[in-house]
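Shown here: the complex without one of its protein chains, the others still in place.
Chain naming follows the written order as A and B, and within any one chain the residues start at number 1.
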Amino acid sequence: MQPVPILRYMPGPHYIKDIQKNISCSTSAALSTTLPARTFPELQPLMAHPQSEHNNSQEDRKEKDPMQPGRKALQRARACFLKGVSYFSGDMKVFGKWMEKQFFLLQLLDWILRGAAQVMFVNNPLSGLIIFAGLILQNYWWALNGFVGTLFATISALILQQNRGAVAAGLYGYNGILVGLLMAVFSKAGDWYWWLLLPNIFMSMMCPIVSSALASINSRWDLPVFTLPFNILVCLHMVATGHYNQYFPQVLIQPLSETPNITWAEVSVTKLFMSVPVGIGQVYGCDNPWTGGIFIISLFISSPITCAHAILGSAAGMVSGLALAAPFGNIYAGLWGYNCVLACIAIGGMFYALTWQVHLLAITCAFFCAYLGSAISNIMSRFGLPACTWPFCLSALTFLLLTTGTNKIFKLPLAKVTYPEKNLCFFWKLKKQEKMEKAENEKKDSKELQKAIEEEVILNEKEQLRLEQMRLERMEEARVASEASEDENDETHVKDHAPGVEQQGTEEYV
Amino acid sequence: MQPVPILRYMPGPHYIKDIQKNISCSTSAALSTTLPARTFPELQPLMAHPQSEHNNSQEDRKEKDPMQPGRKALQRARACFLKGVSYFSGDMKVFGKWMEKQFFLLQLLDWILRGAAQVMFVNNPLSGLIIFAGLILQNYWWALNGFVGTLFATISALILQQNRGAVAAGLYGYNGILVGLLMAVFSKAGDWYWWLLLPNIFMSMMCPIVSSALASINSRWDLPVFTLPFNILVCLHMVATGHYNQYFPQVLIQPLSETPNITWAEVSVTKLFMSVPVGIGQVYGCDNPWTGGIFIISLFISSPITCAHAILGSAAGMVSGLALAAPFGNIYAGLWGYNCVLACIAIGGMFYALTWQVHLLAITCAFFCAYLGSAISNIMSRFGLPACTWPFCLSALTFLLLTTGTNKIFKLPLAKVTYPEKNLCFFWKLKKQEKMEKAENEKKDSKELQKAIEEEVILNEKEQLRLEQMRLERMEEARVASEASEDENDETHVKDHAPGVEQQGTEEYV
Partner (left out) sequence: MQPVPILRYMPGPHYIKDIQKNISCSTSAALSTTLPARTFPELQPLMAHPQSEHNNSQEDRKEKDPMQPGRKALQRARACFLKGVSYFSGDMKVFGKWMEKQFFLLQLLDWILRGAAQVMFVNNPLSGLIIFAGLILQNYWWALNGFVGTLFATISALILQQNRGAVAAGLYGYNGILVGLLMAVFSKAGDWYWWLLLPNIFMSMMCPIVSSALASINSRWDLPVFTLPFNILVCLHMVATGHYNQYFPQVLIQPLSETPNITWAEVSVTKLFMSVPVGIGQVYGCDNPWTGGIFIISLFISSPITCAHAILGSAAGMVSGLALAAPFGNIYAGLWGYNCVLACIAIGGMFYALTWQVHLLAITCAFFCAYLGSAISNIMSRFGLPACTWPFCLSALTFLLLTTGTNKIFKLPLAKVTYPEKNLCFFWKLKKQEKMEKAENEKKDSKELQKAIEEEVILNEKEQLRLEQMRLERMEEARVASEASEDENDETHVKDHAPGVEQQGTEEYV
């Protein structure tokens, strides 16, 4: 039985091979939002012959070549800086490559850090490290539970012999960290209740099984599993034990039973602004705005596009909360934001190639996600459950299943998904290829048309010649016949024959 | 990425091409329920040479040809009338064709009207117009909301560049009208609460996205999406806001908490009979029996089979309500009928070709749907939600997924679904083709068998001849040998040779 490609995305082994030639591409793309319409040939990793690289670079920089030496030096310095950036931005492929030859425990740490960042679709150990720092800032016990969850989820994936590339990308860890964190967050037993580690470890180890099962289904539509395993397993644990459990009691979540009093005079603009980073922090269940800010930094390091969409999503969620008359407390706490953050990242450049249309679609998805979030949290509260990230999963899956007639909304094949900037590179390359093929086809078509016309002309000429010959032959026959019958009038014969020869000659030069 | 065929059904561009030859077929089929076993050759749209058409018509009318001139004139008048009917019954293809060359806003109006009728699987702008009349009779505000919903759903589908043929058939509008209508029906804010138009427009515009996403999934099983997008979006809106929302409060729906008092003495037979049209009206959320009656007319115009199944379904729902001890109020209000109406239409001739077996299946499905409706409404009421048309969707999908060994239950390919009468035509044509192919194959087989027998006979004869010849040759050799050795006894040789010749002659005539 061949293993089904699973999870949110899988970089695949072929990526490692072309690492060298891609770095320049990825870096320049990663910076394209901040420095638009500007590419840096010096970003080539080896930097040996920057001048020779110019020949291979794009045409739009041709006119800039005869620049001043001062600007050149500045640019080179900048490029140096950017090359340094390229080593720890994106998915840190060079680092990942280097890690492969290291000690197993060090590798495992790399996988855990990547797993921690993968919650936000970021495949970057540095981001993961910063995220853990943010978690520690929030709560030691939660951070510990998150670490344990990631660790055991990754170990379980190794035991079950899941795809090693996916494990190394942290794709089996991100559900684990969420399971660990959120089980600690929603436990009523308080911090440092060590027994909680038992269900934490059990549920984390179930993550790869549920992931693999869901991937078997979702892969039929080339869809990722997102955080569905986390949603399923945390809801499972919470509802299986419940608020009244003696060993593992959960916090009490109850449905709304009366109209909340919302007076716009009471709204605090500061808190509303603060709700944007808090919303990003709530992806990991953290309500500390500083933690949220740290998470924003960790996103920016890996991919500015992701970071921008995270902020946009959180803002969209906040606005939706205001529009749907949600209690201000919930909005301030970032509960309207975190699903929109994830949905906006997923649609805005991660699984679709970023164009303006996709950007608008991502914002629409964020608003839809907020609506759905309100609905799902109302339903789940009847069972004493939080909304988890169900709204994000369902809305993002819906928007990924969308099919349109336009080629401006291009869904990347799951195996090609990396991070927004590189996805964009892939999309552009594909588009250029298509254009070239089209142009070639057109050229071919026009050539063939010309050829066909020429051939037709030649054929016509041949046909005319043939007809002429036939006419001549018939004349000849007639002449022979007439000669045989009336041998005396020779002048007419010569007269008849001459024009034929003339005509033939003219035709040959047409 | 190629767009996935979506929605309930999609007529496809090839239908437009063969419009001329199909009209006669569709019309005669459309009337086959009211005028069974009777076909009208004069219904050919051009009506130029009705006599010449007779040659191509079916054999069962051959004996009627030498009829009286009076009856002939009567029949012709009738045919004239029926030809007129053919222009506004069925899916009004001629009108749709004519519409394609009109002004865009006029086209949009056609699409909206078709969308309004598509809720009942009817692709007919006249039916849509009558349905809007019924809605206006019920409530102006609801009708307006329905119109806005259809309009924005269709516009959203155009923006998202969905299949133009599907848009023109109203397949992106029917969820919109239901979303608009039902959001108005279940709003506690009362009529003419203009803010309601905002979520109405947002949800209507989400319709094509959800439709497209669901179609990506359902198309794997060649299933339509039915009204699932409407169900999802209206439930989403209602549960996201809820009864206690300040801006968009919903009517309070609560679960049953005590045994209702049902005494059969109190039952009103008139109201039970009235519940049949009311049940049909409830498809659009209308409890006015006159509105229901108008809807019945609109169904009859397009397709009598659909109309009959709608009435049957509503009756089945009413009976189920009585059998399951439902409060009489609910039954009178048509709440037991509307899902069964849709389920009975869908199974009875729309997605299956109508045979007696399918007819029974449709009635079974209506009863199952009523049961399911009771279950779903009990569950949904816990969340303050109505049952919407979930029971219809789930029961119809279940019955469409059914696979049987009999060829009497024939599920039409989704791309070939139009309306029951034409579907039947398609099924009959297919069956005739199969029969002819079978007959041909049998003929061929029997011919081949005969040929094979003949060949074998010939081969046997040849073999015998060859054997005979060999025997003769051997004899000849023996003779030569014997002649050479014993040249004196010539009589024996002649004797031996003669019988061989005789035998050869007889064998040739066996």
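The rule we apply is simple: a contact is a pair of C-beta atoms (placed from the backbone, for glycine too) under 8 Å apart; a residue touches a chain by one contact, two chains touch by 3 or more.
Please read these numbers as outputs of a predicted model, since none were measured by experiment.
**Q** Give the residue, chosen from A:Met120, A:Val148 or A:Val210, that touches the chain omitted from the document.
**A** Of these options, the touching residue for the absent chain is A:Val210.
**Q** Out of A:Phe81, A:Trp192, A:Tyr244 or A:Phe273, which touches the unshown chain?
**A** The one listed residue touching the chain not shown is A:Tyr244.
**Q** Which is it among B:Phe368, B:Phe392 or B:Tyr419 that touches the chain not included here?
**A** Only one of B:Phe368, B:Phe392 or B:Tyr419 touches the chain omitted from view, namely B:Phe368.
**Q** Which of A:Lys97, A:Arg382 or A:Lys408 touches the chain that is not shown?
**A** The single option touching the absent chain is A:Arg382.
**Q** Given that one chain is not shown, which residue among B:Leu106, B:Leu324 or B:Leu465 touches it?
**A** Answering carefully, the residue with contact to the hidden chain is B:Leu324.
**Q** Spell out the interface residues on chain B facing the chain that's missing from view.
**A** 220-221, 256-260, 262, 323-325, 367-368, 371-372, 374-375, 378-379, 382, 397-406, 410-411
**Q** Identify the residues of chain A touching the omitted chain, counting contacts across the whole complex.
**A** These residues touch the chain not displayed: 1, 3-4, 6, 160-163, 202, 206, 209-210, 212-217, 220, 235-237, 239-242, 244-249, 382-383.
Operating definition for what follows: only the chains that are shown with their structure count from here on.
**Q** What whole-number Å value describes the gap between the mean CA coordinates of chain A and chain B?
**A** Taking the mean C-alpha position of each chain, the two centres sit 40 Å apart.
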